[in-house]
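Remarks on the structure that follows.
Presenting chain A:
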Amino acid sequence: MQEKRKIRILLAKPGLDGHDRGIKVVARALRDAGMEVIYSGLHQTPEQIVNTALQEGVDGIGLSILSGAHNTIFPKMMALLKEKGLSDLLVFGGGTIPPKDRERLKTMGVGEIFTSGTDTRDIVNYIKGVLEKV
Partner candidate 1 sequence: MAFGKRSKRQDLDLQSSPMAFKNLSGFVIDPVYGTENIAQLDVERDLGGPGEFPFTRGIHKTMYRGRLWTIRQLGSLGSSGEANMRIRNLLAMGATGVSICLDMPTIMGRDSDDPLCEGEVGSSGGVAIDSIADVRQLMDGIDLDQVSINWVCNAQSCVILAFFVAVAEERGISADKLAGTLQNDILKEYQAQKSYYFPPRSSMRLTVDTIKYCCRHMPRFNPISISGYHLASAGANPIQELAFTLANGFTYVEETIKAGVDVDQFAPRLSFFFKVHNDFFENIAKFRAARRIWARAMKEKYRAKDDRSWLFRVHTQTAGSSLTAQQPENNIIRTTLQALSAVLAGTQSLHTNAFDEAHSIPSARSEKLALRTQQIIAHESGVIHTVDPLGGSYYLESLTNKMEEESYRYFEKIEQLGGVLKGIEKGFFQREIADSAYQYQKDIENKRRIIVGLNEYREDGEEPIEMRETDPTFETRKIAELKAFKSQRNQQRVSARIEQIREVARGDGDFMPLFIEAVKDGLTLGEIIGAMRDVFGEYREEAIF
Partner candidate 2 sequence: MKSKKGLFNPDSIQEIRNETKRWEKEVYPREKERLEVFETLSGIPIEAIYTPEDTAKMDYLRDLGFPGEEPFIRGVHPTMYRGRTWTQRQLAGYGPPEETNKRYKFLLKQGANGINGVFDYPTLRGYDSTDPEAYADAGRGGVAIDTIEDMRILLDGIPIDQVSSSMVTCQPIGNISVQSMYFANAEAHSIPFNKLTGTSQNDFLMETVVAIAPEVLPPKASFKLSCDAIEYCTKYVPRWNPVSFAGYNYREAGCTAIQEVAFVIANAIACSEELIRRGLDVDRFASRLSFFFSGHNDFFEEIAKYRAARRTWYRVMRERFGAKDPRSLALRFHVQTAGVALTAQQPLNNIARAAYHALSAVLGGAQSVHIDAYDEALCTPTELSSLTALRTQQVLQLETRVTHTIDPLGGSYFVESLTNQLEEKIVALLNEIEGMGGIVRAVEKGWIHKAISSEAYEYQKAIESGEMPIVGVNCYRIEDEKLPIELFQVPETLEIQRAKLERIKKERSSTNVQKASDAILRCCEKDGNLMEVVVEGVKAYVTEGEVTKVLKRYYGIWNPPLF
Partner candidate 3 sequence: MEKRIVKKGIRVLLARLGLDAHWRGSIVVAHALRDAGMEVIYIGNQMPKEIVETAIQEDVDIIGLSSLSGNHMILAPEVVKRLREKGTQEIPVVLGGTVPPDDIPILKEAGISGIFGPGSSLKEIIQFISALGKK
């Protein structure tokens, strides 16, 4: 039997804010759930993130944004991914994002948005649900 390839996820922190508690906790949780996690560190531009995704050959990208810049950064990300032919990559996000914006981002192709109070197991299940089906 062929060994199942591990899910590879890029977790990135675009924008200027330095609140990395959430993304680091998620990173450990995904790793403990058996995924390979690449964490970009702080202050990444959308271009840098997409390049890393390309180089690392990841299955999905998770963005953490607590600064309020989500309405600028997500559209940029989605456009760049399309440009590079990576539209089928799973993109999800987390942070302080109001319900109205969440809906709007989802219509742009963002898979799911997790907000404060999310159980990390829900994030794991979500990622597995989407990627293991494929």
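Keep in mind how these were chosen: all candidates are chains of the complex that A comes from, given by their letters.
What we mean here is this: a contact is a pair of C-beta atoms (placed from the backbone, for glycine too) under 8 Å apart; a residue touches a chain by one contact, two chains touch by 3 or more; residues count from 1.
Worth saying up front: this structure is predicted, and the values here are computed from it rather than measured.
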Interface partner of chain A in the complex, by touch - 1, 2 or 3:
1
Residues of chain A that touch candidate 1 when the two form their complex
15-21, 23-25, 27-29, 37, 39-43, 45, 66-69, 71-73, 96, 98-99, 115-117, 119-121
